[in-house]
Every structure is written in C-alpha cells, then in structure tokens.
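Note that this complex is displayed minus one protein chain, with the remaining chains in position.
Coming up: chain A.
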Amino acid sequence: MSIDEINTAVMRKNSKDVRPSIIIDEVHKAFRLRKARSMKDALLSTVKGEPLSTTFEALKGIDLTVGEGESVAVLGLNGSGKSTLLKLMSGVLEPDRGRVLTRGRVAGLIEVGAGFHPDLTGRENVYLNAAILGMSKKETDERFDSIVEFSEIGDFLESEVKHYSSGMFMRLAFSVAIHTEMDILLVDEILSVGDAPFRAKCRAKIRELVDHGKTMVVVSHDMSTVRELCDRGVVIEKGVKKYDGDVETAIAMLSAAKKPATGKK
C-alpha cells in the first residue's frame, strides 16, 4: 500500500461521510433452548401442548454502524450478547429480526484452528484452512511463506499437526487467519494465544491492518488490548446498547458496571 493510499484511508477515517462497512439494523436474536432432542420428544410435547423450547433473548434491538477503516471494541459483561453480535456479523448466526449488512470480505479471528485436522501436516492444514477462510490457491501460494514465517513453527511444517504442542498449533492457526485477504476483521478474545512475545507480535500485526484502513470489530476482556487497538467503544448490557462513543469512556462504564453487578447477584 502506498503512502497516498494510507493517507486517503486516514482522511476517510477522519471525515464525516465515511461509508459504512457494517450496518446492524434493529437486530434481535433469541436462542431457543430446545427440550426435545428426538422426534419422539417433539411429538409427545406437541400432543401434550407443552412448549418445545424456552427462549433466551441475547440481543434486543441493536443498532450499530461501523464505518470503513474504523476499529470498534464491543464491551460488556459475560452473557451480554457481544459474541452473538460478532457471530451475526460473520454469518455463522442469522438475526431473528432486523438486518445485518456487510461490505467486502469478512474474516474472523474467532476460534482459530476450527478447521484443522490432526492427521494432516502443517502444510496441508495451511492450505485447507486458508481455503475454508475463503482464499484461492493462488492467494495462499502468495502468502504461504509469510504464514509459515509468522507462525515460527519452522521444521514442523511437514509433521502432522497432532504432534504439535498446543502453542505451535495456535500460532499456526492464528497465522493463517491473520493472513487472509479481508476488508473487515472480527476479533474475539484471540489475543490470549501463545506466549507474551507472540501476543505482542499479533497485536502489532493487527495494528498494522488497522493502519492500512481495514475495518475491525474487537471483543475482548483485556482492556489494554482494547485501548491499543480501538478508538471507539460500544457497551452492551443484556442485549441492549448502553453506550457508543469514545473508547476510554466505554471502558470506564464497563468497570463501573462490574462492581454493582457482583453485589446484585
């Protein structure tokens, strides 16, 4: 990316009329906690007139627009709905009501390594996972060396992944995910991967992507990461948006919310 391109990215970021990259419009999401696990159960419950499931409302009408090149932290206590929101953006879940719209390629640093197969070698897994994350063979070939170098797995590349230590496994999985071609990056608690130097390297890499104008949404409990990566913070409480603005204010709100919450329950 040239200096000019970076400048335009920064300018667009600062101007009022940035084009949105993600639009969350009045989104509701409830989970049915199903009681029936078999057709027999389902049939019996229907005959008896019992409800087949109970519902839990994870998101109750969330509105959020993320502009191109923005990096936004979604903050909230456990169970507030922030991971659900991220899954809606990635397409794993679909909203019950409302709309989720995204522009460009979405990549997620969410549970990296989900597509790894223990019986395949590191190399085979890199290609398989890159393809799962939407990359073509050509794109993977181009990035292959950077992926291996970033992961620091060295000679283990041709070994089956089941012989890897958990640290090596996560480093390789993370490395594949961070090298995918993307416009929007979704990050969920990923920065707990590996040892301290590797975590620092990951943060630096993500920072680099933000500087290059990628749109980013981060869910993390680690406030120093959030401060480092995001300018804007959104606080969600029990599926409702409570605050949207400066990241420092959002962090302060969250730490204030944590105290009475422990007292109440």
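Please note the rule applied: a contact is a pair of C-beta atoms (placed from the backbone, for glycine too) under 8 Å apart; a residue touches a chain by one contact, two chains touch by 3 or more; residues count from 1.
Criterion: contacts and distances are computed from a predicted model.
J.: Looking only at the UniProt record of the hidden chain, which name from "Transport permease protein", "Pyruvate ferredoxin oxidoreductase gamma subunit", "Phosphoribosylformylglycinamidine synthase subunit PurQ" or "Hydrogenase 4 membrane component (E)" is the right one?
T.: "Transport permease protein"
J.: From the list A:Ile110, A:Val148, A:Leu209 or A:Val234, pick the residue that touches the absent chain.
T.: Hidden-chain contact among the options goes to A:Ile110.
J.: From the list A:Ile62, A:Leu75, A:Val100 or A:Val148, pick the residue that touches the absent chain.
T.: Looking across A:Ile62, A:Leu75, A:Val100 or A:Val148, the contact with the absent chain belongs to A:Val100.
J.: Name, in rising order, the residues on chain A that touch the hidden chain in the full complex.
T.: Here the touching residues of chain A are 19-20, 23, 25-26, 31-32, 34, 37-40, 42, 87-94, 99-103, 106, 108, 110-111, 114-115, 117, 119-120, 124, 127-128, 131-134, 136-137.
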